[in-house]
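Every protein chain except one is present and positioned as in the full complex.
Think of it as A, B and C in the order they're written, each chain with its own count starting at 1.
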Amino acid sequence: MGRDRVVETTFPVRYAESDQMGIVHHANYVIWMEEGRSQYMRAQGMGYEQVEREGLLFAVAELNVRYIAPARYGDSVTVRTWLEEARSRAITFGYEVFHAGSRALLVTGQTKLVATDQAGNVTRIPDALRARLAA
Amino acid sequence: MGRDRVVETTFPVRYAESDQMGIVHHANYVIWMEEGRSQYMRAQGMGYEQVEREGLLFAVAELNVRYIAPARYGDSVTVRTWLEEARSRAITFGYEVFHAGSRALLVTGQTKLVATDQAGNVTRIPDALRARLAA
Amino acid sequence: MGRDRVVETTFPVRYAESDQMGIVHHANYVIWMEEGRSQYMRAQGMGYEQVEREGLLFAVAELNVRYIAPARYGDSVTVRTWLEEARSRAITFGYEVFHAGSRALLVTGQTKLVATDQAGNVTRIPDALRARLAA
Partner (left out) sequence: MGRDRVVETTFPVRYAESDQMGIVHHANYVIWMEEGRSQYMRAQGMGYEQVEREGLLFAVAELNVRYIAPARYGDSVTVRTWLEEARSRAITFGYEVFHAGSRALLVTGQTKLVATDQAGNVTRIPDALRARLAA
């Protein structure tokens, strides 16, 4: 857990992610952070697609992002993802987005996710899943 | 059906819909056409949200778009939507996107949708629904 | 400024904004908040499209969102937007997103925007613009 276990994922910026300011639109980093979270969970052997198939959902409850420098079309970016906190009903992920070439820090963020059942009721995260995510 | 029954919906361009060319990114018109289709169906008294709740899905099978002139952030656009064809298992919608102010034509398009059940199998559109959509 | 001057904008949820959880994907609220900000600025007589044409950019520096309850396709939502703070080089907007029908509170958020010139250098917000936004 924490910075001891960081998963990196790297991909090129898509043209559709740019806006008329000539930089990546700020909402796309939220999607990139989610993709970082997907890769983190797969790296821990528990893809979120599998979690959902077993009937557990992680709904985003809080989102915080700090924008330091912009990414642009033509760049590749690296998302670093780690688990900041794992509680009985909620987990918090931390993220850093870097320019893949220069390793310049572009964005930092956090998302808190609450576990729910398929009816949307907050529920307990099974211990085995929590242990695996935090391994 | 056809141009006898056209539903218009008007909304402002969102900043996130622009790209670094300074115009609306071409994928957004696909989403606008879908929103036009949503408003068409609601105007016929059968919102697609209700169709899905009753277990029928309309999956997009074909998409054709012609781009004539660009929309920009600061503009409002009007989507005109009509039903071009209603067959037993598929319906085709036609669209025109206009600049709301000048009524300049920006985009024309078509989507063909195939009816499926929740398992994804092609299915027959109930006659009552087809009649209502084409009314 | 503040809650004395709140601008509301209401629109239907688009199908493309849903995700496989059956609710609106959390990144879309960021785009809705930006649309709320666009409408706030237009209501103050200074559309952001005009600000950009005059060479000033507002780049998002901080984003905070709390998710309370989900919006769904078929709903309309209302974004309430106000100016929380106006400093010499940065402005902060506050937002609430409501279900338009029930007025249930769905999301609260904040964005801090930094003024830059077209080269991306932080710059001073002209007093006239700041006064107008805060009026």
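Here, a residue touches a chain if its C-beta (ideal position, glycine included) is under 8 Å from a C-beta of that chain, and two chains touch if they have at least 3 such contacts.
None of these values were measured; they are calculated from a predicted model.
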### Task
Have a look at B:Val6, B:Ile31 or B:Ala86 and name the one touching the chain we're not showing.
B:Ile31
### Task
Would you write out the residues of chain B that touch the absent chain, in ascending order?
20-21, 23, 26-28, 30-31, 34, 52, 57, 59-67, 70, 120
### Positions on chain C where the hidden chain makes contact
15-16, 18-23, 25, 27, 73
### Query
Which residues does chain A use to touch the chain missing from this display?
11-12, 14-16, 31, 34-35, 38-39, 47-50, 72-74
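We adopt the following convention: only the chains that are shown with their structure count from here on.
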### Query
Measuring from the mean of all protein Cα atoms shown, which chain centre lies nearest?
C
### Task
Would you identify the chain whose Cα-based centre sits farthest away from the centre of chain B?
A
### Query
Across all chain pairs, which one has the most C-beta contacts?
A-C
### Task
With chain centres taken as the means of their Cα atoms, state the distance from chain A to chain C in Å.
23
### Query
Cα centroid separation between chain B and chain C, in whole Å?
27
### Message
Can you work out the whole-Å distance between the CA centroids of chain A and chain B?
### Response
32
### Task
At least two other chains touched by the same residue of chain C: list those residues.
31, 34
